[in-house]
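Written below as structure tokens is the structure these notes are about.
Just one protein chain is left out here, and the rest sit where they should.
Which chain is which? They are A, B and C, in the order written, and residues in each are numbered from 1.
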């Protein structure tokens, strides 16, 4: 399957996964961890998505660029991505700074291009210099075929290949927009234009190419923030100086180098934004999978845990939900459109609706968790207590929700803001990592 | 926790896990695999139980003795139990023979003692000879505290320490029975005596020791087949010549050496027998766990798989069941007292009752398994088809059960025997590994 | 470099490395170990040669076929060849029998074809059956380009590709000889023919092809025992029934299938024969390397040891010799045309000439080995004592040679045979593994 590019050429490709900004768009999930370490689908981390994709394509010179090294990110990567002694590959985390200091803005990566610029010297060592850089956003979810994109880049002898996804007119303000010819040559780039931008008519997808004919209801090519760049070109376009690729390096390259479009017509979503992150999780629970997880060629890698089967200790009703290993579910449970994460503990008589329960990093200390979960107990240090009703919520890792709580049941009353012990964003309740909620709390 | 014996002493203990006989008692699960490789709890192998127990106790000189090396056993062990370069430990599989040959009885291990005898030279290499041998049966399930047993062995300066479990009179015929004094000294041993054996009165548990006072309803100490033996003693008692420990070496040692009882009062079951194997699985599904799987100190290790959460793609009723990762469940499902193994596929409108579904080694090739499972499809190469009713059954790995099947619903009609495409043992239906059952089959 | 065949095709190739016969030709090195485990070049094992070659070519479905699993072979392979979780590859040892039993000839592999025949069912598991089998002899040394051979096999759409090396007339009796046309099509095969075999004239290398023009002084193509065979063809030709490929399967295939020659013009030696094994080691010490060990693309893999630099603790003269890590050399040493293996201990005033010292598996217990080696000590449990003169010898692992010994100095007196504590074969003295030689022994 992964045969369109030879291993020798792949060995000369450096992959840079951009961990994203300070993570404010995913706040408060990023309060205590770096963005790439945010738990995805109840058992992965965000960074596993891009890393797994590259590993399946046997692109093994991997670098994760992040603002800071959370201990959990480092540990996760060191434990999960251990290449054997017979590969030349490896994985490195490059952080703008290890520790957060007041009033010291300069040490952070100021944007995607700035991150690459500041770390560029790290990619030039060794006797074999890299020939191409594959730059991927670490907070997106899609099945972009990076191998096919690389084959296309080589076949077209491109300086810069940019992945594009068809977008609607109303999405223009969130995307960089590409002007491409019938041959796929990109000659212009507008960063987040308004719908009445005078140049926009020239940016409509042409109808000549095969890719252009599909999804005609989406008249523009939006940049996915995924680039393949020839090493010597990268060095030049970074000199342009803008902090972000979209605001400087890409338009500069479009005008000065041979930039080609690589069309991606499948699922594409930026889950680095809180509401999309939540939405994608609920949709996954309901069976709409952006990645075919149930297939060995597209599975996601993550840290090896030694966990038992999910246990339904009593009688439950489960509808359109995902349940991760190691979970223990009490009697008379109702799960609907929910994702129950690793080692989750949900005591008897609870109902979860449109809820992403991230699970726990460890089990509460008890000799017989299945039994107490089934009968209900106030003594478990973490997990969801008996008789809770939860909807429209993200419960972060290692929380203790007391019995009888009511969370997110009335969407009309959910006003955005940070409250004592929880936050509400875009109508979704977030209980931060490690929170303790007293019994009978109503949110 | 594991501190009663020092690492240096532990390094001088060789662990021998006896894979058991030719596996006839677990037939037909052992038709295509060696006994230690039989799938346990839908995601482990039998051998993981004893190995994990020893590893938690940091006893790391591990040997698995088996009649033959099934490829799957070897692969499983090599992939799962990789010690790092900083340990002195290691794991070896020693097989009586690699390949089965007609009319050649001699090459097999004739019993537990014969297995140890034939392989004894394998344990003497290296500059540091072993001082003690811990011999464990590989087909039992219990939480025997091997570290405490070793500490006891050392504290008592015993030649031979034998683990005992309290048993009822009616269990006598299945056990070796120990005669122990108030101090725990064992001075006699009867292998599977009848209830009217003249010496039995002397074998009743004495009431002096603390352990003896517990579980008074079980008047005898049955041997668990778990031994700790001083190296030089082992060599001597094997010269006795009997094929099994119980039939010769143990009674010989009881009379000639200082043999001490190590009392084990917790759960104990021999799951190397088919009906117990099935029964323990159903009881686990119903919440009666012989091992505290939901605790990091007693978890079982197994092969690292990269699998997504279990998916309930429609509306299901789940009662007292265990569901392993990677499973995909269709709409309108009923699970009760069942264990659904790794990568199981169960299409819509099925019901499982008292069923151990072992799961699959791979996914059927399909772009969207969750969708077809939910809507029903005849095209999936493995898994349970739509609208099946299954009870009292073990479905081995990689089976394809056509839609509309009725299996094991009427226990009265289940007569033991091997039939075309399935077997019935003790009233339990077994569908062998990789079987294909046509639609609407009734068993 | 390794690009001529795609990873997908490589995944469908099973590699079978034939560990060879009972190892009598390497006796007594094979007295206590299986042939693939014989130490090569003082720090590797024989089996590392073929395995490393395949791994460099990314052929990762590896099987080692051996008569019996020596514990050391298994341990070596399990520790050395650990593929990561991101590869589909794996390595298995398949042994004819685990334990040697008197008067039971049938259980052994009777020859190369018999070994493959008896294990054939082991290669058919999994959802993706193998399409080609690469069969390599495990006791040869050469730089056969297995990737190029595979590319050739595919390009020619061959059923059976056989590697050939040019040989002299006087070598005929040791080789299978190929009859090939200008196109490389092989149409005949003679197993070890005499020089006056009537068909031989038809077997002379034709002069049409490019390969045929090289090394004209060697008029025949000898089979290297390296085959690439289409899966379905293999199954058929094994039915022919002969124990060895050369005596049956290959001539049968030459007549019934499309068999192509893959010419190999570089170094080729069978080191499964004692005198060649010795000879190749001395030649390596003298700088004639059959494999380019000093290059990262052709390096050999072996077990990771944690060893310090080789130490020359006094003043030494070293001429055309190889010195492995962890060795400690005493004062006033003379090394010439010798190979000093891992952790070797050679005390002061010794001289080694044309000697292959295999080294030690562990260090003698001493606080300051460098010091006592330099000053001389009778108390070291292993190693070469002070003031020894050794020539024309193989000293196997973990030997203790007392001080003042004289070994192999006078070739005329070395009569072949097994003696008390040593053997002489073809004029070479062998001290078996773990031997203790008293001081002042003269051989």
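The rule we apply is simple: a contact is a pair of C-beta atoms (placed from the backbone, for glycine too) under 8 Å apart; a residue touches a chain by one contact, two chains touch by 3 or more.
What you see is a predicted model; the values in this text were computed from it and never measured.
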Specify the shown partners of the omitted chain in the complete complex.
A, B, C
Which listed residue, C:34, C:226, C:302 or C:423, touches the chain dropped from view?
C:302
With the missing chain put back, one of C:217, C:367 or C:412 would touch it. Which one?
C:367
Filtering C:12, C:88, C:213 or C:320 for touch with the omitted chain leaves C:320
Using the touch rule from the top, list residues of subunit B that touch the missing partner.
1-3, 6-9, 55, 58, 82-87, 301, 304
Residues of subunit A (touch criterion as defined above) contacting the omitted chain:
71-72, 74-75, 78-79, 82, 85, 90-99, 101, 104, 106-107, 118-119, 122, 125, 127, 304, 306, 362
What subunit C residues would touch the chain not displayed?
41-43, 287, 289, 292-296, 299-302, 304, 306-326, 328, 335, 339-340, 362-363, 366-371, 374
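One rule holds for everything that comes next: only the chains that are shown with their structure count from here on.
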Compare the two sides of the subunit A and subunit C interface and say whether they are made mostly of the same residue numbers, over half shared, or of different ones.
same
In terms of Cα-based centroids, which chain occupies the most central position?
B
For subunit A and subunit C, let me know how many angstrom lie between their CA-based centres, rounded off.
50
Which positions in subunit B are in touch with at least two other chains?
304, 306, 362
